[in-house]
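Note that this complex is displayed minus one protein chain, with the remaining chains in position.
The block that comes next holds chain A.
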């Protein structure tokens, strides 16, 4: 794998952060949020700030923009200088002059960063109108030119489009155009590709690199994704709990990490090479889905309207103790399939057979007796537990519904807490007292309490930090081994799929494009779409956990990108 290896030691220093300390407003004695960090970013350099949630990477970038929420956080020491201009002590009007002209920022979610009621072209032009004295026609010409530079198709049409009419990738391109139109010295990108599909992510990463090349902008790139870091970084700073752990050029950091924490982070990145195939536990299938169809809308009282076919003719089987992964980008229908199998929505056609019972056509009432055979773990651990209920109550809800006496359910709940590595006394606490990873463990325990035959994990590790993600994946593996439960694992992340799945089913626009053993599908994809997905996975040639290039024997195909 080729890393960037340009030497920047002669380039001009654009941003200089010295011994920066940021703490809670009005509480100088409390533990600082940012504790004495130093950063130097030179012209033309892409500096990646990596760390897990809560490490302070976003706070650092907000401080550089002078955008700290004054009522909560304040700079308590140190300096941030942009070409000798001190940002920490700048006035509001000075900062307003500085932003857009000298520093610009792009955000994770372009839909919320753009004004939904203004045409995107006008929003880009507004930046010009505020910060330059170009005539309207010149401003429009420059805007169109910029939109052309970020490779938006048909710029005249998109100029007068509203944000909701554009795709996520196009919106992020608009944000980039807006950020770079005044040719700033520094571009701060805060997780700019996290909300995007993997193929779009690759395009945006390429675009940022291209724009940087063209304009010589320094980029401070904030991300949690080591794959993205490997693709784009010149230099990397690893942060943990408000402090800098390690700083090194990208090649050095990935091949020879010095600090324990960096190693932990890198080891936790799941490998794209599928794990060795496991022997099938038995020949019988516990889940058999055939011809599953889900059409939203449609029908209509006066006029027949075409519905949205979210899933078409989906068929698969899972054996006990095996894991099937459904992968695909947003809108591919993978979650629809999960919800239809769980009967959280009613499939329009097809059959779902779980543990010998056909459940696709059962009425709600008949279904209740069969609910215990299939359980689900959701993506967002903050919303999947009732915030008003203690953990114990959440864990006991299911068993009590099926007639288990309360005392026995409580005893079982305590055992479950041990199973998922949480202390027993945590039973009396409320969900908000736990971290995201711990909550996801509780959600898993709640599902396992029902002793299901099928466990559906709908993006169950996607919202978690990479190290936590690895632990939760291990836990799922462990549970599967112990109880022999069949698992349906929905994910957009090929790395995760490669690590946990025995079989993989690739979906695109509601249709199954490829279905087979994980090793086969991921190593020798037959369909173009699968191949595109694999090629777009950032840092796919690098084996992060072993600090070396990925063994090419398993990743031969599609290596032309």
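Methods note: contacts are C-beta pairs under 8 Å (C-beta built on N, C-alpha and C of every residue); 3 or more make two chains touch, one makes a residue touch a chain; residues count from 1.
We take it that contacts and distances are computed from a predicted model.
Name of the non-displayed chain as stated in its UniProt record, restricted to "ABC-type quaternary amine transporter", "SGNH/GDSL hydrolase family protein", "Peptide/nickel transport system permease protein" or "Proteasome lid subunit RPN8/RPN11": "Peptide/nickel transport system permease protein". Summary of contacts with the chain left out: across A:9, A:29 or A:71, the touching residue is A:71. Of A:77, A:331 or A:436, it is A:436 that touches the chain left out of the display. If you put the hidden chain back, the residue from A:31, A:278 or A:383 that touches it is A:383.
Within the complete assembly, A:53 is the residue of A:19, A:53 or A:546 that touches the hidden chain. Even with one chain removed from view, chain A keeps its contact list with that chain: residues 53-54, 70-71, 342, 344, 368-369, 371-372, 374-376, 378-380, 382-388, 397-398, 401-402, 430, 432, 435-436, 443, 446-447, 450.
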